[in-house]
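Shown here: the complex without one of its protein chains, the others still in place.
Up next is chain A:
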Amino acid sequence: MRVGVITFPGTLDDVDAERAVRYAGGEAVKLWHADHDLKDVDAVIVPGGFSYGDYLRCGAIARFAPVMQEVVDAAKKGMPVLGICNGFQILCEAHLLPGALIRNHKLHFVCRDQWLKVENNATAWTTRYDQGAEILVPLKSGEGGYQADQSTLDELEGEGRVVFRYVGENPNGSRNNIAGITSANGRVVGLMPHPEHAIDALTGPTDDGLGMFLSLVDSVVKA
């Protein structure tokens, strides 16, 4: 089970995503932004960070990286793709997921341990969770407010495509308390919080995030 982890200039959480893949029993494969090459991976993680310095707009430049064209093509054929934080922003910019992420409503970068409710445990990345389960993972972002027009929100809610929702006080002004969403086929998931920082209670608040990577390993093995 080979899981690609992309590194753009300015990517920060690639080492964490690679570690999470290893903890889940997968093989982490480094993917370079400038290559038109997915190296025969079974799934791709677009990790967090500040790709290209977040200049212009978060994710707006990364979306045009050669490797992202390959990711978009592969996703269209059903490859599981996970975008975390900056990766979520990139997937939105690449139109693999609808909507956009804007500056936190209180304008500060926020790093905190955040409770999330699992709203959809049928995606490629969430089958290990019980529907309605609450998990605690780090959230760390300055531009994490999820925004979409009303019809998109209605569609996401109507189709059960909200995967994670913030529990308690809304940390960044996201509409409908949305923390993460999925594509229509449930293969592409994007979320602002960081499951890869919660794979071991020694270095994270919990190991609640590991379930996402285990779910992936399950789904690919089953497929």
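The criterion applied here is as follows: a contact is a pair of C-beta atoms (placed from the backbone, for glycine too) under 8 Å apart; a residue touches a chain by one contact, two chains touch by 3 or more; residues count from 1.
What we mean here is this: contacts and distances are computed from a predicted model.
For the omitted chain of this complex, the UniProt record lists the protein as "Phosphoribosylformylglycinamidine synthase subunit PurL", which is one of "Monovalent cation/H+ antiporter subunit C", "ABC transporter permease", "Phosphate import ATP-binding protein PstB" or "Phosphoribosylformylglycinamidine synthase subunit PurL".
Checked against the full complex, the one of A:1, A:72, A:110 or A:167 touching the unshown chain is A:110.
The residue touching the chain not shown here, chosen from A:9, A:78 or A:173, is A:9. Considering the whole complex, the residue from A:25, A:53, A:66 or A:168 that touches the absent chain is A:53.
Remark: the residues of chain A touching the chain excluded from display are 9-10, 12-13, 15-16, 19, 49-50, 52-55, 106, 108-112, 138, 140, 142, 194, 196-197, 199, 202-204.
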